[in-house]
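Note that one protein chain is taken out, while the other chains of the complex remain in position.
Chain nomenclature is as follows: A and B, assigned in order of appearance, with residue numbering initiated at 1 for each chain independently.
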Amino acid sequence: MEPGGELMSLFYILIFPGFAFLVAFGLFADFFDRKLVARLQNRQGPPWYQPLADMIKLLGKEDIITDHADRGIVNLVPLFGLASVAAAFLYVPLWSAEWPFAFTGDLIVILYLLTIPAFVLVLLGWYSPNPFGSLGTGRVITQLFGYEVPFALALLTPAIVAQSWQVTDLLRFQLMDTWFIAVVPVAFFVAVAALVGKLERIPFDTPHAETEIVEGPMTEYTGRKLALLKMMFQTEMVVGSALIAVIFLGGPYFPGLTTALAGTLAGPVVGFVVVLVKTLLMIFLLSLIKALFARLRIEQMVNWCLVWLTIPILLQILIILVLGAV
Amino acid sequence: MGRITFPIGPQHPALKEPESFKITAEGERVVDADVRLGYNHRSIEAACQHRNYVRGQYLCERICGICSHIHCNTFARAVEELLDLEVPMRAKYIRTIVAELERIHSHLLWLGVAGHEVGFDTLFMYVWRDREIVQDLLELISGNRVNYGMATIGGAKMDLTPEIVSKCMEGCKLLLERTEYYKGVATTEGTFLKRVEGVGMLSQQQARELGAVGPTSRASNVPNDIRHDFPYDAYDQIQMEFEPITSDLCDVLGRTIVRVLETEQACRICLDLLPRLPEGDIQVRARPRVPEGETLVRCEAPRGELIYYMRSNGTDKPARVKVRTPSLANWPAALAMLDGAYVADVPITIASIDPCMACTDR
Partner (left out) sequence: MSEVAEKIMAQVREDYAGEILDATTMRRHELVFTVAPDQIVEFTEFVVQYGWWHLSTITGVDEGEEIAILYHLCGEEPPAATIRTAVPKAAARLQSITSVIPGATMYEREVHDLFGVQFEGHPRLDRLVLPDDWPEGVYPLRIEEIEKRAAKDKEEKEENG
């Protein structure tokens, strides 16, 4: 690779569309979510700079580490969480199917990286002397049983249809054929519901249910560590939404527009804007779900996921395989 | 599975006031629950004994912010009984109307808090927005959103002008519509029902034995309502049909439904009494020195039966003022409900008796 190429890669990874862009978009997405939920609840909501102000405030606070905790692990683990989510974002094609970081099997890598935030919470709760921490950790692990398998299966269903483990191949399939939301609608529904569980949003936010166990695993953490955890949640929301937008909603493709702009410079730019809009649409859906429902207990959540997520997605895969053989 | 003991309180996001619970849980089930009260004890009963009756009434009104009028009213009624004073009918009507408006405000507050405890923040925001209607009415009537001071020893402090009466009627009609909506939400919203159905069971037998009062006992099919059983103020003047509202569900959903229906009933009582306000004075003069005697008055506060025992000794200071607030009566029932409950259900179960620690500890 030429020297310019390495510099270009570094720019991609750290600035755009990598880490800096992801964090900035994460802050904007958080504002978008909070403002939307507020308006749905008939109140004003925060101004656009609120998430940024929260970050700055948290970064300025005293960082307390309890005696019970292992300093090394507790300082390192939030960084791992944020880093894994940022790494996953690199493999989401944002403006076209010619994505520099794509490779065969990158869908599996994304799924793997997105499981790390749950373990970050588990470790942080484990190292918390607070009983709320251990209760929260137990709930995080139990909740994993509810959403992890359906989420993976739902994202692999389009892969089975398109016969490839590469995200950009799924994009090409959608360009040639139809968007996956029309081909495997059950998988879309399962993916969105499982994403709500992964992000620990209402109705599946019992691991950090404020009125029951204060903040769950995150109770004892403040200052820089809490800022990193919040950033991890925000960026995870962006990555999850962008992934579903790209895989199910056609990504950068817009009927008519894409073929018209194919080959030109405007093509990727417009594609990028389209992906952003679709991601915000997904976040809108997540906010709507948050405003509509109450919080489920942990066993209610796992039971619901078994009945309404795991079984339907298995049936969907069965149907795909049968139709494929036919 | 290992047992873990964790505290809820005295400071906890689930609690609006300090009280300390020690919950021992095995996994997600509660095996033991213990409560320590007394964080809000201000020795109001002792303080009343060296203050005269007027200052004592002012003090007792501030036992609680949410049910302040009923304390003020019951204290006044107790002194009036000791003085053998007959309060004018117009004053009785005014006191009753303010008491019912206070009931609406208290139940709507509770519904919002219940929504918040189960993570249903949208319900919380909507209900508290609608609660502003009744808060505006109370501010219009008395000048205050809490601690109205509408009942004095001898009558009511402020009169209701015709404009106030018409505004109150408009407000009550609007609240009736909104209560219909919340009835629908409480009975049909899926995730909310999942969190409140079958939670916090209290059988009828337990409710009777443990001395539960108010909506807590009425939701276990015990039809106790002091307004109906021992009518006071203008409750015997109500022309519409007035029966205690009960439910046989015995769980948090039952208590929710009872409170929402009581809000509706309170709106209707106001709409019934407001147009028929009798003419006349609103106060009679009361002597500062109260002859020797003792009396017991009961009333139905938003949370249940409120009882004042008062003894006088011929001076202008009472010899004994005893207040038993409904929240204190409901604590044994709350602890019985926690037995075998899920840890996640502890906040909503405790919230379902509508605990008011300021009332409990006095």
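Going forward, contacts are C-beta pairs under 8 Å (C-beta built on N, C-alpha and C of every residue); 3 or more make two chains touch, one makes a residue touch a chain.
This is a predicted model, so every value here is computed, not measured.
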Only these shown chains touch the missing one, namely B
Tell me which residue among B:D32, B:D281, B:E294 or B:D316 touches the hidden chain in the full complex. B:E294
Which candidate, B:S43, B:N144, B:S203 or B:T315, sits in contact with the chain we can't see? B:S43
Among B:L210, B:A286 or B:V343, contact with the omitted chain is made only by B:L210
Suppose we count only contacts with the excluded chain; which residues of chain B make the list? 37-38, 41, 43, 45-46, 49-50, 81, 208-212, 223-224, 229-230, 294-296, 298, 305, 307, 309, 311, 319-320, 322, 324, 328-329, 331-332, 361-362
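The rule we apply is simple: only the chains that are shown with their structure count from here on.
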Quick check: how many Å separate the C-alpha centres of chain A and chain B? 45
Chain A - residues contacting chain B, complex: 40-43, 131-132, 134-135, 202-203, 205-206, 209-212, 214, 291-300
Applying the document's contact rule, which stretches of chain B touch chain A when the two form their complex? 4-7, 12-14, 25, 28, 115-123, 125-126, 129, 189-192, 194-195, 342-347
